[in-house]
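Working notes for the structure below.
The complex appears here minus one protein chain, its other protein chains still in place.
Naming follows writing order (A, B and C), and every chain is counted from residue 1.
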Amino acid sequence: MPETDPMETTYLGAIREALQEEMRSDDTVFLLGEDIAAYGGAFKVTEGFLEEFGPDRVIDTPISEAAIVGAAIGAAHMGLKPVAEMQFIDFIAPAFDMIVNFAAKSRYRTGIGAGLVIRGPCGAGSRSGPFHSQSVESYFANVAGLKMVIPARAYDAKGLLRAAIRDPDPVLFFEHKFLYRRVKEHLPKDEEVLVPLGEARVHREGSDLTIVTYGAMVYKSADAADRIAEEDGSEAEVLDLRSLRPLDTAAIVESVKRTGRLLIVHEAPGFGGFAGEITAQVCEQAFEWLDAPIRRVTAIDTPVPYAPTLEDYYLPGEDDIVAAARWLLAY
Amino acid sequence: MPETDPMETTYLGAIREALQEEMRSDDTVFLLGEDIAAYGGAFKVTEGFLEEFGPDRVIDTPISEAAIVGAAIGAAHMGLKPVAEMQFIDFIAPAFDMIVNFAAKSRYRTGIGAGLVIRGPCGAGSRSGPFHSQSVESYFANVAGLKMVIPARAYDAKGLLRAAIRDPDPVLFFEHKFLYRRVKEHLPKDEEVLVPLGEARVHREGSDLTIVTYGAMVYKSADAADRIAEEDGSEAEVLDLRSLRPLDTAAIVESVKRTGRLLIVHEAPGFGGFAGEITAQVCEQAFEWLDAPIRRVTAIDTPVPYAPTLEDYYLPGEDDIVAAARWLLAY
Amino acid sequence: MRSLYRLLWLTRALEERLETMFKQGQVVGGLYRSLGQEATAVGCGYALTEGDWVAPSIRDLGALLARGLDPREVLRQYTARAGSLCRGKDNTNHFTVPEKGILGPISPLGTQLCVLNGVALSFRTRREPRVCLTFQGEGASRTGTSHEGLAMAAALELPIVVVLQHNRWAFGTPSHSVAAVKQWSDVAGAYGVPAVGVDGNDVLQVYDAAAEALARARAGDGMTIIVAETYRMLGHAQHDGQKYVPEQELRAWREHDPIRGFEDYLVEFGFESASTLEEIRTEVAVELDRATDEVLAESYPAAREALTGVYGDQASAGVPWTRGPVPGYEDLARRARDFTTATVEGS
Partner (left out) sequence: MRSLYRLLWLTRALEERLETMFKQGQVVGGLYRSLGQEATAVGCGYALTEGDWVAPSIRDLGALLARGLDPREVLRQYTARAGSLCRGKDNTNHFTVPEKGILGPISPLGTQLCVLNGVALSFRTRREPRVCLTFQGEGASRTGTSHEGLAMAAALELPIVVVLQHNRWAFGTPSHSVAAVKQWSDVAGAYGVPAVGVDGNDVLQVYDAAAEALARARAGDGMTIIVAETYRMLGHAQHDGQKYVPEQELRAWREHDPIRGFEDYLVEFGFESASTLEEIRTEVAVELDRATDEVLAESYPAAREALTGVYGDQASAGVPWTRGPVPGYEDLARRARDFTTATVEGS
């Protein structure tokens, strides 16, 4: 057994570590964003970085997400490795043009790539209302040239962020803020934590049903699976996608071919959400193996509401997953 | 038979007419955008409007798509009915934040709606390169609060635009520029042309296969269907969605239940595209009726390239549709 | 004068009340204060008249109270009550209240001004003598949307006043370190409009400047930018202990407290007696006690209210893709069940 750190590392701490390690080993890596230097970041991800790496590598910017992403593209063109922080991932919207039109298309158009990372906290559950809680993956799902990652574990947060920084293409790195301090793991000390983009991960094994999910929903799905195992004796496999672009279709298809049943769970609203793409891939590649319709459990099709009663209702719940899973198992 | 206009109306002319008629009958309707007043618009859709309706109702703005949409929202709050033009729909990207965060969420958050239309030319085929050719529907597919329309016929362009202007919610109205002057129809003279949002339309009847499509692909799909009918004797039904939000799932499901086979065709790239949502809906609601996997024919997963050879290859072709349809029919 | 003082005090006392409630866990989510900046918001809000519209940033509570907003609405909003102006669907002051001419902000900075332009445009189009006023932090002035909004307001000669609040900070960063602007009134050069600078902590100076700029807008002479020099006396939000702020800077500005300064002025020049002011403060406290009790007795919205109000027409509300009961799945999700009822009732 590899040695693990006796101290637990939080999901947030894992992100810190990934940034630190990449910055220490490669001096072309640098950070830019709002309040990340002197203040240390809205969530304190980069606290102390200014002191360690200096103002050339930890750069406070004006409030201007488009300019932040733009500067990251230009720096990437020149061989630097920028990591741009969006204070909340909701504020990626003002940089949308810059991302989908400049960053994503640059290599294809000109042969000059833009290896940069845009990272920031996504997701609901913290009573932050419609503008500090969104899941924005579907905005970018149809954009060729982008990669897109959303880790659920501290291990993956660290390993994927390091891989994202080394990646030659623009990577959107979504961190679920609800997991920042709630997820804690013993990370290995003596092996390098590096997770390649585009590989899904079996979070929980099972043979009766496949639950494909990502981000914070991995935990709710696993809880639901445990409950079903306990109460019904059925075993659901929980597949954590980790990357949405590239998507590990092979892993999804392999699992579905074994279980014959597929439930997709994500936190964003259902209509037009990423579950559609997964459904389409499975329909194309594993239709004959399906013993039941493909189902999805998602947020309701509304903005993220603020009041606790509303937000809890908005989010897909463990009960919803259990109910859908049971329905599929009984089909 | 209702009387039709002896003069043919182009798709572009139909849009002009819709704007004119709504502006004549309702003086709260007004237009804003770049070069739309004195110049008459990049595609001359609003030529002569300044003279007829005056500078309060046909407003040239600075080059600032976010501000254009913003002003439209505010004016809509005050009971006006703004129609904002994006010179090319690609330039909706800088207004993305304003659309998904302000326009889409306004009613839900505050009870005050934003009944406005954002219209502009989309689509490829005119050798205009990566930034004047895009299909942008998937950016907005997951955004609750928006409506989204893309007509294929002149009749629908007129009828849907009129309905969009009257609609209480923000409507994205995508006009396929390849159809602007190529599509010509005799529009009825004595009946009101008004097409409600959210209703699909059978473009070509058939019982062996359902082709769900929209925009310029309606014509390629119909041509493919004709060829299959002629060469193979099979009848494909071509369903023109017209609206993507709201989506007429009932019509799709009804057709699929009849034919047992579904092919989805759209011009945007496949991965993360709108076909995913259609697939998911049909999987949920008509799985038992499917006699073959759901397939999609789309653009390749790249930006829209410029050279004629590349652009032709990028776009889904009639041959691709025929091949996929035959594959499904033979399944 | 008395009502100006009352508004200033009410702003501060109401925020302090919210702070107490925040510490007691009664506020849902974050809390943003305007301590030290009350004079700018109140002075501007007070200069508006019936029919005008104001678009506050999150720190302009005083302007809303000046528009006659009931403090209970503020308490309801921060405690996410069912009866709050946003029905619990959005937070802080993100409400739009047409009757009072209030356009709420959304979080992405700069967007609000663009939307207020549309309100101003409607006044222009209808030849109504109404005007708009909005606030903007110096941090927010660096956003693209802010620029587009200012440029459009200037180009279309909209009846609007933009108050740039130079409070030295944006979140955790001193503004001088991320903006090269030396004179904030120079910003107006990019738009070709006049700018006027005021001491944002002097409510009368603010009021005068606002009144004049509003009159200019009302006369059809277009936008004015008012630069209010002021200071953010607390952290960005309640959770921010403001450790990064030089103690000396804080102390200097504390000497220039807008409310204490106004009190001194009123008493010194004999406009009001100290005891009158004391009475006002007591009145406010009583009013807030009552308001707090009342609001805390109210409840959160019912869960399934989450499903309502996305669209303005029954047709869209009723289509299955807003998570309706999928045929064959009626037995499944509680939410699908609820949906049917909610849409029928809710729209």
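Everything below uses one rule, namely that a contact is a pair of C-beta atoms (placed from the backbone, for glycine too) under 8 Å apart; a residue touches a chain by one contact, two chains touch by 3 or more.
For clarity, every value in this text was computed on a predicted model and none was experimentally measured.
Contacts of the undisplayed chain with the visible chains, over the whole complex, involve A, B, C. Here the missing chain is touched by one residue of A:G113, A:G272 or A:P303, and it is A:G113. Considering the whole complex, the residue from B:H132, B:R162, B:H203 or B:R245 that touches the absent chain is B:H132.
Screening C:L4, C:A41, C:A63 or C:V187 against the full complex identifies C:V187 as the residue touching the chain left out.
Among A:I15, A:A76 or A:L315, only A:A76 touches the chain left out of the display. For chain A, the residues in touch with the chain missing from this view are 30, 56-57, 59, 61-62, 64, 66-80, 82, 94, 97-98, 101-102, 105-113, 115, 144-145, 147, 167-169, 196-198, 245-247, 249-250, 281, 284-285.
The chain not displayed touches chain C at residues 110, 142-148, 151-152, 154-155, 157, 177-183, 186-193, 222. Touching residues on chain B toward the chain that is not drawn are 34-35, 37-40, 42, 60-64, 66-67, 87-88, 90-91, 93-94, 126-132, 269-271, 297, 300-303, 305-314, 319-320, 323-324, 327.
The rule is short, and it goes like this: only the chains that are shown with their structure count from here on.
Comparing mean CA positions across the assembly, the chain most remote from chain B is C.
Chain B and chain C have Cα centroids lying 38 Å from one another.
Within chain B, the positions touching two or more other chains are listed as 66, 94, 97, 101, 105, 108-109, 144-145, 245, 247, 284.
Contact with two or more other chains is made by residues 86, 89-90, 94, 106-108, 144-145, 310, 321-322, 329 of chain C.
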